[in-house]
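First the structure, in the form of structure tokens, and then the observations on it.
A single protein chain has been omitted from the complex, and every remaining protein chain is retained in its original position.
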Amino acid sequence: MASVGFIGLGNMGGPMAANLLAAGHAVRCFDLVPDLVAQSVAVGAQEAPSAAAAATGVDVLISMLPASPHVEALYLGEDCILPAIDPSTLVIDSSTISPSSARKVAEAAAARGVAMLDAPVSGGVGGAVAGTLTFIVGGTADALARGRPLLEAMGGNIFHAGDAGAGQVAKICNNMLLAVQMTGTAEALALGVQNGLDPATLSEIMRKSSGGNWPLEVYNPWPGVMDGVPASNDYDGGFLTRLMVKDLGLAMEAALETGAATPMGALARSLYAGLANQGLGDKDFSSIQKLFD
Amino acid sequence: MASVGFIGLGNMGGPMAANLLAAGHAVRCFDLVPDLVAQSVAVGAQEAPSAAAAATGVDVLISMLPASPHVEALYLGEDCILPAIDPSTLVIDSSTISPSSARKVAEAAAARGVAMLDAPVSGGVGGAVAGTLTFIVGGTADALARGRPLLEAMGGNIFHAGDAGAGQVAKICNNMLLAVQMTGTAEALALGVQNGLDPATLSEIMRKSSGGNWPLEVYNPWPGVMDGVPASNDYDGGFLTRLMVKDLGLAMEAALETGAATPMGALARSLYAGLANQGLGDKDFSSIQKLFD
Amino acid sequence: MASVGFIGLGNMGGPMAANLLAAGHAVRCFDLVPDLVAQSVAVGAQEAPSAAAAATGVDVLISMLPASPHVEALYLGEDCILPAIDPSTLVIDSSTISPSSARKVAEAAAARGVAMLDAPVSGGVGGAVAGTLTFIVGGTADALARGRPLLEAMGGNIFHAGDAGAGQVAKICNNMLLAVQMTGTAEALALGVQNGLDPATLSEIMRKSSGGNWPLEVYNPWPGVMDGVPASNDYDGGFLTRLMVKDLGLAMEAALETGAATPMGALARSLYAGLANQGLGDKDFSSIQKLFD
Partner (left out) sequence: MASVGFIGLGNMGGPMAANLLAAGHAVRCFDLVPDLVAQSVAVGAQEAPSAAAAATGVDVLISMLPASPHVEALYLGEDCILPAIDPSTLVIDSSTISPSSARKVAEAAAARGVAMLDAPVSGGVGGAVAGTLTFIVGGTADALARGRPLLEAMGGNIFHAGDAGAGQVAKICNNMLLAVQMTGTAEALALGVQNGLDPATLSEIMRKSSGGNWPLEVYNPWPGVMDGVPASNDYDGGFLTRLMVKDLGLAMEAALETGAATPMGALARSLYAGLANQGLGDKDFSSIQKLFD
């Protein structure tokens, strides 16, 4: 069993740390919010008095923070924790951040001889609690081999996308495509229903045809077509619209950096930003269906 | 075995008629192009001297024509064949046309006591030859039951989308979604590759994640990622860009009729129209990838 | 002074006929709604018992109807009025319809030796009442010369766009561009305000710079920037969103016919259709600003 430092115990980090504890690992945890620390301590974690303390003398350090600025502050800022990290420690950042931030942090770590993985997740809070997250990992194969037992304690699928930053790139490409096909699915369903079709029948035909996609398989956006999905629960729960707006923003940043043309992805970002601005930011992202009623 | 009239013996209709013959049905065929008639006669069909002759006294009449005006001329024009059709004959139009045209034709047939199905196909020339077409059918359940043995002689999957015109609606919704997700997939792959990822690795990650869709399963648009697809054959063969432009045009017409907002579908149409205008109309529709190189 | 037949006395046609009367022309009028006929009679028109009666024995026949089907029914339908029109009569259709409908009607008229102009207007109800409409005219120069005195009695600017149908083409191109630049203006204003700018200051800078356009000159979409525009009157009055949706639909039809790629125009149509579907169809089209609040 490994000794693990864990920084960031929010909706995602808290249950991830709990699953590490449940798998028998020793976890030293830190968060700026004392209540979150207390919750982790209540399930067996040890409290670290500072981020640097959580990072010192552990086999693996895991961070799970909201966005690029937080991760850059933690690893690159004036009082950053890098000097406190032992070269023998593997660092895994599971935050979803920009690939360029991920690369900068990994380079700074490497300059101190510290191996680092970017390992953003998909699967949401539900997956974090159930220990079924998907990790999309950037970094060396060696580092991934070292981190794999820990990742397996927190998730199911583990993909190796490439070198440092590649995990972030693959995640934002995937989520951009997801936003496009969720919107396209919602449009197609609305067009069919407005032209007299039953949404369940049309969903089934497209699912088995060349229109088949992940939303039609497990996450149908039309209310009532599928049980147990946000669309059938007033779009509550699931993957929030405002988080999709954030991920699409990361995709657009990546496109700006390379001069990529992403007409569909850019349109999806504007539609999702509009949806959030209309007050649906805290609803599931399949609520894009409401734009086409 | 049934007696079948078959009108329209082009790239699709010819092999469809051949499969009916191979299944033991008697086929009386007509086309304005004598060579096409000769090809069907060579595999066992009987030549009809006119469309009306092909339509008279058969159990089932099948038509397979390029577009709405041809179908309207055949069934609604001044010298249309409706008067020649016996009320006991089932009419199946497998052309891809506008839902409103399909409904108009079905209503005119019904007014003469003739049952009609709109049964557009997917699967392309390859599916027509192999007898593995998918039929998406609009019309009554009774009429579909009568037509099913014939459809099964020409194809694999048969979906009942709803009443008259519903087959056309479902097909154009599906193909609109297909165009959207093919374009979105091409964008995501290009964005990933420009940011350092391997296209095969990224394809595999998205295929197994929430970005999963039909193109990633069987029709990857990036050259070399998948064997045997048009993308790996200089985008030759497959489903031509100009036919996708046609289908997207039908989707837009349906959207105009009902006032539907289809931002993604409309953008896909413009991107595909631009692709065709740049000379790729006769390439496979996955060549949309070239817009994002 | 001319004898004029006038068919279609709605919000636009009524005041247009009144201006002809005010200019001293004799007007014989018809509408399916008796109240509308009564209003025209009250200001000096003569009532015609039928459309054909209004069309018979006049120097000029003017029609002002809602959409293509009405115009086709009037001039091409089973009981159409073409046989009642004298070859010496000039026909002016001021309805906004599809170019292909306009050309079909003009051809049918020509086949009977009747000269015809398509002369759609811009300027709205206000322009119709004030007699300041703009006419965008398709047809021969000779026919336009004959019709000009009448058009001048109803409007200010008269443009000759080209042959039959060209008036319709020019109008829908103009209105597509108008929708694009109104939306672009609304986006730019919202982006500026969200980044701390004053909307009036930003409007003035763009108006005098390369962002200058008609909306910034006379029709600013941001409430309060400009006096006397719909935006400063809760978006009441002006050019209704649902009429813009109609005109964008005509633009899309024209694009479908020629295979034109119109990504901006197509996006504008979907945004305007969405606006109408959200209940703003009867507000001025500058209310697109609300999508970007």
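Order as written gives the chain letters A, B and C; numbering starts at 1 within each chain.
Rule of thumb we're sticking to: a residue touches a chain if its C-beta (ideal position, glycine included) is under 8 Å from a C-beta of that chain, and two chains touch if they have at least 3 such contacts.
Predicted model only: the values in this text are computed from it and were never measured.
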The listed residue (C:41, C:125 or C:177) that touches the chain absent from the view is C:177
Given C:192, C:249 or C:281, the residue that touches the chain left out of view is C:192
Missing-chain contacts on subunit B, rising order, are 263, 267, 274, 277, 291-293
Subunit A positions in touch with the non-displayed chain are 245, 249, 252-253, 255-256, 259-263, 266-267, 269-271, 273-274, 276-277
In the full complex, subunit C touches the hidden chain through residues 99, 122, 134, 136, 157, 159-163, 165-166, 169-170, 172-178, 180-181, 183-185, 187-192, 194-198, 201-202, 204-206, 208-215, 217, 219, 251, 254-255, 257-265, 267-268, 271, 291-292
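Everything that follows uses one rule, which is that only the chains that are shown with their structure count from here on.
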One chain's C-alpha mean falls closest to the whole-protein C-alpha mean, and that chain is B
Residue numbers at the subunit B-subunit C contact, same meaning over half shared and different meaning under half, come out as same
Cα centroid separation, subunit B vs subunit C, in Å, comes to 38
Subunit C touches at least 2 other chains through residues 263, 267, 274, 277
